[in-house]
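Note that one protein chain of the assembly has been removed; the remaining protein chains are unaltered in position.
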Amino acid sequence: MKEYELFIGPQHPGITGNMMYHLWVDGDTVTKAECNVGYLHRGFEKLMESRLWMQNIPLVCRICVPEPDVNEAAYSMAVEQLMGWEIPDRARYIRTIVLELARIAAYLMAIGSYAGSIGIYTIPQWSMGDRDYILDIFEQLTGARVYHIYIWPGGVRWDMPASLPRLIEKTLNYIEERLKLYDDVLFENRVFFDRAIGVGKIPCSKAIEWGVTGPNLRACGYGYDVRKLEPYAAYDEIDFDIVSYPDLGKFDVHEAGDAYTRMLIRRLEIEQSIGIIRQALEKMPEGEHILKHPNWLRWKVPEGYAFARVESSKGEFGYFVVSNGGLKPVRVHVRGPSYTHGINVAERLLQGANIADVSQILFSLDICPPDIER
Amino acid sequence: MKSIELLGKGEEMHGRAYIKLNVNELEEAIKKLKENGFNHFVMLSCIDWLDKGKFELVYHMWNYEEKEHAMLSIDIDRNNAVMKSMSHIFPQIETYEREVHEMYGIKFEGNTRLTPFLLENWPHDPPMRKDFDSKKFVRQMYESIPFIEGEENEGI
Amino acid sequence: MGLHNGDKMMRYEEWSKLARKASKKSLWMVHFCTGCGAVEMPPVMTSRYDAERFGITSMATPRQADVLLITGYLTVKTLRRVIQVYEQMQSPKYVIAFGSCTINGGMYWDSYNTIKHLEKYIPVDLYIAGCMPRPEGIINAFIKLMKLIDEGKARGWEKYQKYYDRYKENQRRVFNFEIKEEQKEEKNEEH
Partner (left out) sequence: MDMIGMAIKIAILIAYAIIGTCVGLLFMGIGRKIIARVHNRVGPPFYQNFIDVAKLLSKKTNISHGWIFDLALLFSISGILLTLLFLPIGGAQLLSMDGDAFLVLYLLAIPALGFALGAGASGNPNAGVGVMRALVMMLSYELPFVITLIALMIYYDTTSLATIVKMQSIDGIKSWAITMPPFMIAAFAADMALQGMLMEQPFDIPVAPHEIASGPMVEFGGKYLGSLMLYKAIALVAETTLFVDLFLGGGVVMHSGVMAAIINFFVWLGLIFLLFVLSILIAASFPRFRIEQAFGFYWKYEAIIAAISLIWVYIMVIK
């Protein structure tokens, strides 16, 4: 059969959002892949330059749709660096809890969509339903399901209600129970092993040079996590271990850096996040939750360059904020983890892959197009 | 900080090294840092300083062992925006250069893939330049298009 | 003869009524995530809200589907694909637009790359307000659409056929890059 072209997306069930891969296929094997993005380009960075420092908060959370809180946290941290603020202890703990809850929600979504891509539709149905319980917590805490606009420069928008820890604990227990079901149906399924092991393998020696971060990098055997490298929020006071490749707990260890290991890392980090939230709830001190803000309309941020990074469920999120001492930022540049995963890494991994595995590779990299395009 | 020691200049800014370089020193500096543990290229940002008449390119690099972040900054002329491509050192610089090329109109010599990236068939000025007026563009481009009003019960 | 024709009309009316009854209970939507509203689609389709109760499922290709959901803002690049998808769908077809971004641009009112008013380019049967709409809102919109179909009011696709030229003209104006490119080429040839 002669070579033909295949378009995966933008309207295709096997694509991770609104983006497109242009594949040249020979028989069943992809010979060349080209990523085509820009379907979600709203020009955020341009918009932020014409808005006040506080007006940017509702914008930044829209950069990563499945996990918006990391954006708010990173932007706030960058502004705090410029202002030279130390945020109150209670705010740090609340931020930790919110970020970890968002991580669990994002991981559940990632696992669900990955399972859909290999054809087991039970898991997405379950995991999306379970994710909704976390959104319920967010609704009680912040008033919104998806875009919370909760983490602000200087702290969090309002204090955590006294009844919330009980609800969080209940939800976490429920999710822990459900994870056992996921293991039975997906992570210990023979067909999953057949499908995922050795597929979309990132060459581990090249991983860092290619710019792989987050769970994908940890699946390659590098135990790097921004939460440990550059502790933000309250991560320096919380005891947790990084999950990385050879140490997969009760699961079988196979090849490093393939779709199987990447998904298992995500699965194990849900448990890790549950542990972190429990500790944070226990250690959370009383006190103020936010610093006093200057008048937002006349708020000038001192001149300088600030870079803040956080660990999102997809990898390293970075905000580069430049101020000239004015009312508005000069430049806000966002480093989305999918920027490297979706373009450079995916194009290389798709080369030589079977077309049956294309969707699986993309979902196991957990590519999120909005943070490529912004 | 290790990067400042290695390159012999620079200052500390909010816990990160900010190193101002000349254009011709950059390639050497990136290579040197890469050999010395700065093996993670974080990103390439561009800042348009309209009043100073220059573009500032910031190359962010990260060292996993030393936990150190280095920002290598260079200035290029705004009217003659040409720069040498660094994509042979880190493969992902290629994508960042594509974006900067599209958004600011900076040409990167040596990058063979400066094709349209986020925008499609964009005939206007590069949109991220400070002199591109977004609001005026929106008025001209989108607001001027008329609504199509049908009769009643013909949908909205 | 007249009577005969009337009979035929009557029968046609009855049939189309039946067809509407069937099509309102089985709305298949295209699997197309155009914007951030798409993140609320999985909860709608899955076990918490379960839209399949109402016969709503998602289909892989536009040929098989009836409803096009515009989930949020549209960039010019996506609009081209949306129009292609819309024209590939087989009538009767309906469009539901999500969120404030499709109504007037929402928070991207001054963005250079998003179209502001969706109805200038394709007919919209129903808008859902909010940024972003909640799953209950989405299901409510579907029920409202069912009502509109039942009453024969969801006729955006007929409007598209009727004012096809004007829609095409608007679309051409927003994609007018091609014209400008041609002009550029001409200029180059002159030089």
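To keep things simple, chains are lettered A, B and C as they appear, and every chain counts its residues starting from 1.
Definition applied: contacts are C-beta pairs under 8 Å (C-beta built on N, C-alpha and C of every residue); 3 or more make two chains touch, one makes a residue touch a chain.
Since we're looking at a predicted model, the values are computed, not measured.
**Q** In the intact complex, which of the presented chains make contact with the chain not displayed?
**A** Touched by the chain not displayed, across the whole complex: A, C.
**Q** From the list A:Asn18, A:Asn36, A:Thr96 or A:Gln125, which touches the chain that is not on show?
**A** Within the whole complex, the residue contacting the unshown chain is A:Gln125.
**Q** Residue by residue, what part of chain A touches the chain that was omitted?
**A** Within chain A, the residues that touch the unshown chain are 4-6, 12-14, 25, 28, 115-122, 125-126, 129, 185-186, 189, 191-192, 194-195, 354-359.
**Q** List the chain C residues touching the unshown chain?
**A** So the residues of chain C touching the missing chain come out as 15-16, 18-19, 22-23, 25-26, 28, 31, 46-47, 50, 52-55, 59-61, 63-64, 66, 89-92.
We adopt the following convention: only the chains that are shown with their structure count from here on.
**Q** When the centre of a chain is set as the mean of its C-alpha atoms, what distance in Å lies between chain A and chain C?
**A** Chain centroid spacing, chain A to chain C, equals 31 Å.
**Q** Indicate the whole-number Å distance between the mean C-alpha point of chain B and the mean C-alpha point of chain C.
**A** Distance between chain centres, rounded to whole Å: 36 Å.
**Q** Find the geometric centre of each of chain A and chain B from their Cα atoms only, then give the gap between the two centres in Å, rounded to an integer.
**A** The answer is 23 Å.
**Q** Where in chain B do residues touch at least two different other chains?
**A** Chain B, residues with two or more chain partners: 119-120, 127, 132, 134-135.
**Q** What parts of chain A, by residue number, touch at least two of the other chains?
**A** Residues 38, 41, 43, 46-47, 50 of chain A touch two or more partner chains.
**Q** Per the contact definition, I'd like the list of chain C residues that touch chain A in the complex.
**A** Chain C residues touching chain A: 30-36, 38-40, 42-43, 45-48, 58, 60-62, 73, 75, 77-78, 81, 85, 107-108, 110-114, 131-132, 134.
**Q** Write out the stretch or stretches of chain A touching chain C in their complex.
**A** Residues of chain A touching chain C: 10-13, 17-18, 38-43, 46-47, 50, 58-59, 62, 65-66, 109, 112-113, 124-126, 128-129, 131-132, 135, 145-147, 370.
**Q** Touching chain B in the complex: which residues of chain C?
**A** Against chain B, the touching part of chain C is residues 76-77, 80, 105, 109-113, 115-117, 119-120, 123-127, 152-156, 158-159, 162-163, 166-167, 170, 173-175, 177-178, 180-181, 184.
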